[in-house]
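To keep things clear, I will list the structure first and then write my remarks on it.
The other protein chains are all here in position, but one chain of the complex has been omitted.
Order of writing sets the labels: A, B and C. Residues in every chain begin at 1.
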């Protein structure tokens, strides 16, 4: 599944994710399978990219995030040694890639509660997910500060 | 209350104690008051008799027991710094004084359960009471061994 | 005996109703529980929370791979966050779960103090301390050659602050002090003591076992370095204590115990430890007690400390007034109700404290007697024990009235 970068508006992208989970309703197993599908579809990083520097600490599994800027927007890619975490990362990238740093910095993640993700991935992984979100915001902040 | 040494039979003495408690029924307060009456009635020992040697360890309060032999029977007296413990000791002396060592050694104390004493004096004091019983038996054993 | 009138409208609440154990009879008499300094009773919410834990989400925590474990983990961390806010700690990393106040003090003695103090350094405690805040320091003194100094009390049981000023020197590296005396109910001026100690660069541990249920705690405002208490003395379950420590100190501390949960990486020759708070929490913690403690905190917060203090203060005033009128009763320590909480230590003339305790018990009244785990203080009064009445928020004027009446009867019958 490629990321729909055509949807430039972050709120539209968010809606798309919410719709997908809403469709799956209360079926936790299906949500997990969906996350795994996302994870399996996300292209892997090269061994070189899976460096200590790119690693996000605080997650149960190993997670890497790479980034570059292109014409004022941030381009993100990532990988993980577990498929479900890769799926989570994929959600994040889906939302954030090809966005302006300021938009990433300002985005409020409280809507995640509504899609029941925390229930299915559990407290510990939710914690790890928060670390991923943080890393994205930190990266965005760095680019943003360079510019201003 | 003087000890009824006329009742030489230990079973009769036991019965007398059981009767007294049976009469008091379920009234724990009355049983306690009865014990205190016994304690207050028991003559105190002299300061010299309240020696380290005569002290029974393992009790919550201080307890002393003195003993001598006279014509084949053991004569016991005792004291405590708390009235209720003195009452307990009084019960023991009531039962054992002027008895032959062998009778004291052989006497089984399981009947004590039936008078509800342990409930009213509590686990810790019951423990102390067991130490008093033990001391009496040890004393009796010593006299008994000297004889045979 | 008159009881305070209904003008005290805050007394309307029947808090005891939430405590199943208080509905009980002891020897056909309603239980009057006045041994709250030893442990408080638990409201039904706490008991139900334990049941819920075991019936709905019992699981081992950390590194959760499954839902139950995830729920249990979150609940444990929720409790930590509640405690942090409750006592106003700066971060949740400063809240460590232990087995009790005793374990928490031993932890600080065996990690922080053992590492930071050297032979000849001095630790100040007071004559008011519970054994839990004496023996760990004696053990350390023996092991490390640090010197234990004792702040004396004045004849009314309050800390001798002049003596404290004298004892506090450049050699003092640690002050370990009880917040509220478990025997006399006296509240120590800990803010002043902390300030003076800090001015001398001494680190301060406050034993809050008797304060947590009775007055608001603010570790940041007081700038206290370590603060410890037990859940079971604050309407919570047994087997759980809390160590608050300033992050800077907790971070410099080596771990106390080794085991699961406190390590990040283990090989057979060495281990890397987890960050705070986990570094100091080895093994499976008392999970059920931690989860259920939330309900105890909620119980306290729902009533509010203002009201708790008002109720307990009124009960204390009433009890002391009645007791002071009985000539055969000796009260220990100050009776100035501005300086103390609802703990009253007494003796009956000519009677042994154990006898008094047992006679009260036969009337369904639970008090504690003896050395009260504060032997040095009891020795100071040159007695071999005391009778202690200690109040909680669910006690009533009736409890007090009945107890005083019982004491009068006992004195009449058995006193001299």
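Here, a residue touches a chain if its C-beta (ideal position, glycine included) is under 8 Å from a C-beta of that chain, and two chains touch if they have at least 3 such contacts.
Source: prediction; values computed, not measured.
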Chain not shown, its touching partners among those shown: A, B, C
Which residue of C:373, C:391 or C:411 touches the chain not shown here: C:373
Touching the absent chain when the full complex is considered, from C:185, C:245, C:333 or C:357: C:357
Residue numbers in subunit A that touch the chain omitted from display: 26-29, 31-33, 36, 40, 60-61, 81-85, 120-122, 125
Chain not shown, touching residues in subunit B: 60, 119, 122-124
Interface residues of subunit C (partner: the chain not displayed): 20-21, 24, 26-27, 31, 33, 35, 38-39, 41-42, 46-47, 50-51, 54-60, 63, 65-69, 99-103, 105-106, 125, 127, 130-132, 134-139, 148, 150, 230, 232, 237-241, 254-263, 265-271, 282-289, 354, 357-358, 360-361, 365-371, 373, 375-376, 379
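Here is the rule we go by: only the chains that are shown with their structure count from here on.
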Interchain centroid distance [CA atoms averaged], subunit A/subunit B, Å: 80
Where subunit B and subunit C are represented by their mean Cα positions, the distance between them in whole Å: 40
Multi-partner residues of subunit A (each touching 2 or more other chains): none
